[in-house]
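Just dropping this structure here.
Here is subunit A:
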Amino acid sequence: MIPLSWYLIFAAALFCTGLFGVLARKNAIAILIGIELMLNSVNINLLAFWRYLYAPDLSALTFVAIVLVAAAAETAVGLALIISVYRRRSTVVVDDISLMKG
Partner candidate 1 sequence: MTIVQVFFLLVAAVTLFAGVMAVSTRRIMHAALWLILTLFGVAVSFAILESAFFAVVQVVVYIGAIAILLVFAIMLTRQVMVDTGPQLNRGWWIPALLVAGLYAALVGVLSTWSSFQALPAALPAEASDLGRFGLALVDANAYVIPFEVASVLLLGALVGSIFVATDRKG
Partner candidate 2 sequence: MTFWNDPINFIRQWLETLLVGWGVAPGVAQVILLVAGAAILGVLGLVWVIFLIWYERKIIGRLQDRLGPNRVGPFGLFQPFADMFKIFTKEYITPEGADRVPYNLAPVLAVAGTLMVWGVIPFASRIFGADLAVAVLFVVAAGSIGELGIIFAGWGSNNKYALLGAFRSVAQLISYEIPMVVTLLIPVMLSGSMSLQTIVQSQSIWFVLLAPIPALIFLITQIAEVGRAPFDLIEAESEIVAGFNIEYSGLKFGMFYVAEFLHAFTTAILFAVLFLGGWRGPFAEQIPFLGFVYLWIKTFLIYFLTVVIRGTVPRFRIDQMMDINWKLLTPLSLTMVLVTAVVHSLVRPLGSPLVTLAALLVANALMGLITMQLMRASTRSRRRPMVAPSTIIVARPETERQQSTLE
């Protein structure tokens, strides 16, 4: 029997790892990787709560599906933007893309 606390601690650790990736990395794609980690930790949390505090209502599963869909859509558009920025500025380091001009 795995207590719920194990899942919550695991998801919190994954979330904090992703947050570190978003805040501390220079490459725009590495920041996107951090965002993916955060979204996955949210999904783990939602499913753990669904399993342990089960109610016949299916809102948890719908929530997980919507988070999955939103993550996929956001990754696709984010990568398209990064590729487009790379074509203009020839760099994906976020510090160098800080000016609107050019």
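The rule we apply is simple: a contact is a pair of C-beta atoms (placed from the backbone, for glycine too) under 8 Å apart; a residue touches a chain by one contact, two chains touch by 3 or more; residues count from 1.
Selection criteria: all candidates are chains of the complex that A comes from, given by their letters.
All values reported here derive from a predicted model rather than from experimental measurement.
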{"item": "Complex partner of subunit A (touching, any copy) among 1 or 2", "value": "1"}
{"item": "Subunit A to candidate 1 touching residues, read off their complex", "value": "1-10, 12-21, 23-27, 29-30, 32-34, 36-37, 40, 43-44, 47-48, 50-54, 56, 58-59, 61-62, 64-66, 68-77, 79-84, 86-87, 90, 92"}
